[in-house]
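Once you've had a glance at the structure underneath, I'll fire off some questions.
All protein chains of the complex are present and in place, except for one that has been dropped.
We just call them A, B, C, D and E in the order they show up, numbering each chain from 1.
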Amino acid sequence: MPFVKISVTRDGVTKEQKQQLIKGVTQLLKDVLNKDFHLTHVVINEVDTDNWGMAGEQVTEILLSKMK
Amino acid sequence: MPFVKISVTRDGVTKEQKQQLIKGVTQLLKDVLNKDFHLTHVVINEVDTDNWGMAGEQVTEILLSKMK
Amino acid sequence: MPFVKISVTRDGVTKEQKQQLIKGVTQLLKDVLNKDFHLTHVVINEVDTDNWGMAGEQVTEILLSKMK
Amino acid sequence: MPFVKISVTRDGVTKEQKQQLIKGVTQLLKDVLNKDFHLTHVVINEVDTDNWGMAGEQVTEILLSKMK
Amino acid sequence: MPFVKISVTRDGVTKEQKQQLIKGVTQLLKDVLNKDFHLTHVVINEVDTDNWGMAGEQVTEILLSKMK
Partner (left out) sequence: MPFVKISVTRDGVTKEQKQQLIKGVTQLLKDVLNKDFHLTHVVINEVDTDNWGMAGEQVTEILLSKMK
């Protein structure tokens, strides 16, 4: 029954990394709560950096200012 | 007031099917909870098959293994 | 794979009504998208009327003003 | 700690408008709940008009019927 | 059409503060995106401090360690 939604910025997460996240979270729910593998769903929500804000700033701008 | 979010894999859901989901859910909330049509919002969230995992596997891989 | 989240105000939804919502949405996803019953998850999220706002007002206040 | 998700239809929201939403919501949480700027995250979720329904109709159709 | 979900820790947010959040967000969406007041829904999701983690720690523990 568990449903896990992982929201991250869209910045080149690979198919392999997504698979590692899915496997890792499913294993964690088995280890901690003894949830049957077959019941766990994981969704990865990639968010454009223009659409994510922290501390009042767009992540796009935060990343740009770090590059300077 | 109801707000319904339907998450499905992105695999060719047509505009007509989306309309049927919206109409069907809105009618269901009218039938079961007597919610005024004008208050019901429905959002359909299409998720890439690389980004959805079940039983520790990406849906992309599950679909591929079924085709073999 | 479908995951459906139904958010409604907490105002006495009964266990039977919840069951009707779950059955109805699961059937709809079978009818429209041919989704296997066993893959559909439905979560009903009941929200206190103080915590839901429409048109800038708390639902609690909207309901009270209608009773006058 | 606050996390705010703003879902709107995808209809040409500009980068500047997104920045204004992020700044405005972060300021609001500071003003009302005294939440430290650095703890507030805002995500803007743009939804295709085919994927949003109101009153049983797709927003795409509602907008088209208004233009006639 | 906008739908805004504000998640905060459950730590005594008052009914008046909730009303201020609802009014403020609705006004912001009017100011920035010219969204009609009547279309904006706001839901405040209060989360127990045991159920929210930051930097790998429960907020309950973070708050306790600050009080020492």
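Convention: a residue touches a chain if its C-beta (ideal position, glycine included) is under 8 Å from a C-beta of that chain, and two chains touch if they have at least 3 such contacts.
This one's a predicted model, so the numbers in the text were calculated from it and none came from an experiment.
Shown chains touched by the hidden chain across the complete assembly: A, C, D, E. Touch with the hidden chain on the side of chain A covers residues 1-9, 13, 17, 20-21, 24-25, 28-29, 31-33, 35, 39, 52, 54, 59. Within chain E, the residues in touch with the undisplayed chain are 7, 47, 50-58, 60-61. As for the chain not pictured, it touches chain C at residues 15, 18-19, 21-23, 25-27, 37-38, 40-46.
By definition in this document, only the chains that are shown with their structure count from here on.
Interface repeat of D-E: among A-B, A-D or B-C, the matching pair is B-C, sharing over half of the residue-numbered contact pairs. The mean-CA centres of chain C and chain E are about 20 angstrom from one another, to the nearest whole unit. Centre to centre, using the average C-alpha position, chain A and chain C are separated by 26 Å. Counting partners per residue, chain D has 7, 21, 25, 52, 54 as the residues that reach two or more other chains. Interfaces, counted as pairs of touching chains, are A-B, A-C, A-D, B-C, B-D, B-E, C-E, D-E.
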